[in-house]
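For this depiction, one protein chain was excluded, whereas all remaining protein chains were kept in their positions.
Up next is chain A:
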(Lines give C-alpha, C1' and ligand atoms only; values in the text may rest on other atoms or scores of the structure.)
Protein backbone atom coordinates (compact mmCIF):
# COMPACT_ATOMS: atom_id res chain seq x y z
CA UNK A 1 0.00 0.00 0.00
CA UNK A 2 1.30 3.41 -0.86
CA UNK A 3 1.18 6.11 1.73
CA UNK A 4 1.63 9.78 1.25
CA UNK A 5 4.41 10.97 3.50
CA UNK A 6 3.81 14.14 5.41
CA UNK A 7 6.42 16.83 4.79
CA UNK A 8 8.91 16.83 7.69
CA UNK A 9 8.22 19.22 10.50
CA UNK A 10 10.37 22.31 10.35
CA UNK A 11 13.50 22.05 12.46
CA UNK A 12 12.94 23.55 15.89
CA UNK A 13 15.81 25.91 15.23
CA UNK A 14 15.62 27.41 11.74
CA UNK A 15 19.34 28.10 11.90
CA UNK A 16 19.95 24.37 11.43
CA UNK A 17 18.80 24.80 7.86
CA UNK A 18 21.15 27.73 7.31
CA UNK A 19 23.77 26.74 4.72
CA UNK A 20 26.51 28.38 6.82
CA UNK A 21 25.62 26.06 9.70
CA UNK A 22 25.59 23.08 7.37
CA UNK A 23 29.10 23.99 6.28
CA UNK A 24 30.21 24.20 9.91
CA UNK A 25 28.71 20.83 10.77
CA UNK A 26 30.37 19.24 7.76
CA UNK A 27 33.72 20.52 9.01
CA UNK A 28 33.05 19.18 12.51
CA UNK A 29 32.25 15.76 11.07
CA UNK A 30 35.30 15.85 8.86
CA UNK A 31 37.43 16.66 11.89
CA UNK A 32 35.89 13.77 13.87
CA UNK A 33 36.70 11.38 11.04
CA UNK A 34 40.30 12.57 10.79
CA UNK A 35 40.78 12.16 14.54
CA UNK A 36 39.34 8.63 14.56
CA UNK A 37 41.64 7.76 11.66
CA UNK A 38 44.53 9.48 13.48
CA UNK A 39 45.31 11.61 10.45
CA UNK A 40 46.79 14.30 12.62
CA UNK A 41 48.79 16.12 9.94
CA UNK A 42 45.62 16.77 7.95
CA UNK A 43 43.70 17.50 11.14
CA UNK A 44 45.89 20.42 12.18
CA UNK A 45 45.35 22.06 8.81
CA UNK A 46 41.68 22.48 9.74
CA UNK A 47 42.69 25.11 12.29
CA UNK A 48 43.14 28.81 11.69
CA UNK A 49 46.66 30.09 12.43
CA UNK A 50 45.34 31.83 15.53
CA UNK A 51 43.01 28.91 16.36
CA UNK A 52 42.88 27.33 19.79
CA UNK A 53 42.18 23.74 20.76
CA UNK A 54 41.14 23.44 24.41
CA UNK A 55 40.17 20.67 26.83
CA UNK A 56 39.49 22.54 30.07
CA UNK A 57 39.22 21.07 33.55
CA UNK A 58 37.06 23.79 35.10
CA UNK A 59 33.56 23.23 33.66
CA UNK A 60 32.62 26.92 33.92
CA UNK A 61 35.70 28.81 32.86
CA UNK A 62 36.12 30.81 29.69
CA UNK A 63 39.45 32.17 30.93
CA UNK A 64 41.59 29.28 29.71
CA UNK A 65 44.74 31.41 29.82
CA UNK A 66 44.62 31.76 33.59
CA UNK A 67 43.44 28.27 34.51
CA UNK A 68 44.86 24.77 34.32
CA UNK A 69 43.61 22.82 31.31
CA UNK A 70 44.19 19.33 30.00
CA UNK A 71 44.93 20.83 26.58
CA UNK A 72 45.40 24.49 25.70
CA UNK A 73 47.00 24.50 22.27
CA UNK A 74 47.89 27.37 20.01
CA UNK A 75 49.37 26.64 16.58
CA UNK A 76 52.84 26.01 18.04
CA UNK A 77 51.64 23.51 20.66
CA UNK A 78 49.36 21.85 18.13
CA UNK A 79 52.27 21.39 15.76
CA UNK A 80 54.39 19.85 18.50
CA UNK A 81 51.49 17.67 19.59
CA UNK A 82 51.03 16.34 16.07
CA UNK A 83 54.75 15.62 15.88
CA UNK A 84 54.51 13.78 19.20
CA UNK A 85 51.53 11.75 18.00
CA UNK A 86 53.19 10.75 14.75
CA UNK A 87 56.99 10.59 15.14
CA UNK A 88 57.04 7.28 17.02
CA UNK A 89 58.80 8.26 20.28
CA UNK A 90 55.69 8.53 22.44
CA UNK A 91 54.82 5.06 23.69
CA UNK A 92 51.27 6.15 24.55
CA UNK A 93 50.67 7.30 20.96
CA UNK A 94 52.43 4.34 19.34
CA UNK A 95 50.09 1.96 21.16
CA UNK A 96 47.07 4.24 21.32
CA UNK A 97 43.49 3.12 21.82
CA UNK A 98 41.33 2.79 18.71
CA UNK A 99 38.51 5.27 18.79
CA UNK A 100 35.11 5.70 17.24
CA UNK A 101 33.22 8.92 17.86
CA UNK A 102 29.87 10.38 17.04
CA UNK A 103 29.19 14.10 17.10
CA UNK A 104 25.56 15.06 17.11
CA UNK A 105 22.80 17.11 18.81
CA UNK A 106 24.07 20.25 17.07
CA UNK A 107 22.87 23.58 18.39
CA UNK A 108 23.84 26.66 16.41
CA UNK A 109 24.78 29.19 19.07
CA UNK A 110 25.79 32.13 16.89
CA UNK A 111 25.74 32.66 13.16
CA UNK A 112 27.09 35.69 11.37
CA UNK A 113 28.46 36.46 7.94
CA UNK A 114 31.87 34.86 8.34
CA UNK A 115 31.67 32.90 11.57
CA UNK A 116 29.50 30.14 13.04
CA UNK A 117 29.53 28.88 16.60
CA UNK A 118 27.95 25.50 17.12
CA UNK A 119 27.56 23.37 20.21
CA UNK A 120 27.38 19.60 19.96
CA UNK A 121 27.47 16.37 21.94
CA UNK A 122 30.46 14.12 21.32
CA UNK A 123 30.72 10.51 22.43
CA UNK A 124 34.07 8.82 21.92
CA UNK A 125 34.49 5.14 22.66
CA UNK A 126 38.14 4.20 23.03
CA UNK A 127 39.21 0.58 22.99
CA UNK A 128 42.55 -0.69 24.19
CA UNK A 129 43.61 -4.07 25.55
CA UNK A 130 40.19 -5.37 26.49
CA UNK A 131 38.86 -2.10 27.90
CA UNK A 132 36.33 0.31 26.44
CA UNK A 133 36.47 3.84 27.84
CA UNK A 134 33.68 6.31 27.18
CA UNK A 135 34.62 9.96 26.76
CA UNK A 136 31.47 12.09 26.71
CA UNK A 137 31.72 15.81 26.10
CA UNK A 138 29.88 18.98 25.28
CA UNK A 139 31.85 20.51 22.42
CA UNK A 140 31.86 24.05 21.10
CA UNK A 141 33.31 24.88 17.70
CA UNK A 142 33.78 28.43 16.45
CA UNK A 143 34.30 28.13 12.73
CA UNK A 144 35.52 30.89 10.45
CA UNK A 145 33.96 30.70 7.01
CA UNK A 146 35.95 31.68 3.98
CA UNK A 147 36.00 31.04 0.25
CA UNK A 148 39.54 29.83 0.78
CA UNK A 149 38.39 27.11 3.12
CA UNK A 150 36.56 27.08 6.44
CA UNK A 151 38.82 26.92 9.48
CA UNK A 152 38.38 26.16 13.18
CA UNK A 153 39.07 29.29 15.24
CA UNK A 154 38.22 27.64 18.57
CA UNK A 155 37.32 24.17 19.73
CA UNK A 156 36.49 23.60 23.38
CA UNK A 157 35.88 20.04 24.56
CA UNK A 158 34.13 20.05 27.92
CA UNK A 159 34.26 16.49 29.24
CA UNK A 160 31.38 15.72 31.57
CA UNK A 161 33.94 14.25 33.98
CA UNK A 162 36.62 16.87 33.41
CA UNK A 163 37.20 17.40 37.13
CA UNK A 164 37.42 13.70 37.83
CA UNK A 165 40.14 11.21 36.98
CA UNK A 166 40.15 10.17 33.32
CA UNK A 167 42.52 7.70 31.68
CA UNK A 168 45.78 9.08 30.30
CA UNK A 169 45.19 9.32 26.57
CA UNK A 170 47.24 8.46 23.51
CA UNK A 171 44.74 10.06 21.13
CA UNK A 172 42.89 13.35 20.76
CA UNK A 173 39.31 14.38 21.49
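Note that in this section contacts are C-beta pairs under 8 Å (C-beta built on N, C-alpha and C of every residue); 3 or more make two chains touch, one makes a residue touch a chain; residues count from 1.
The rule is simple: contacts and distances are computed from a predicted model.
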Looking only at the UniProt record of the hidden chain, which name from "Binding-protein-dependent transport system inner membrane protein", "Rieske 2Fe-2S domain-containing protein", "Response regulator" or "Alpha-D-ribose 1-methylphosphonate 5-phosphate C-P lyase" is the right one?
-> "Rieske 2Fe-2S domain-containing protein"
Return the single residue from A:14, A:149 or A:167 that touches the missing chain.
-> A:167
Considering the complete complex, of A:3, A:65 or A:113, the missing chain is touched by A:65
Residue of A:35, A:57 or A:107 in touch with the missing chain, whole complex considered | A:57
Chain A, residues in touch with the chain not shown (by the definition above) = 55, 57-58, 65-72, 77, 80-81, 83-84, 87, 89-93, 95, 129, 131, 163-170, 172
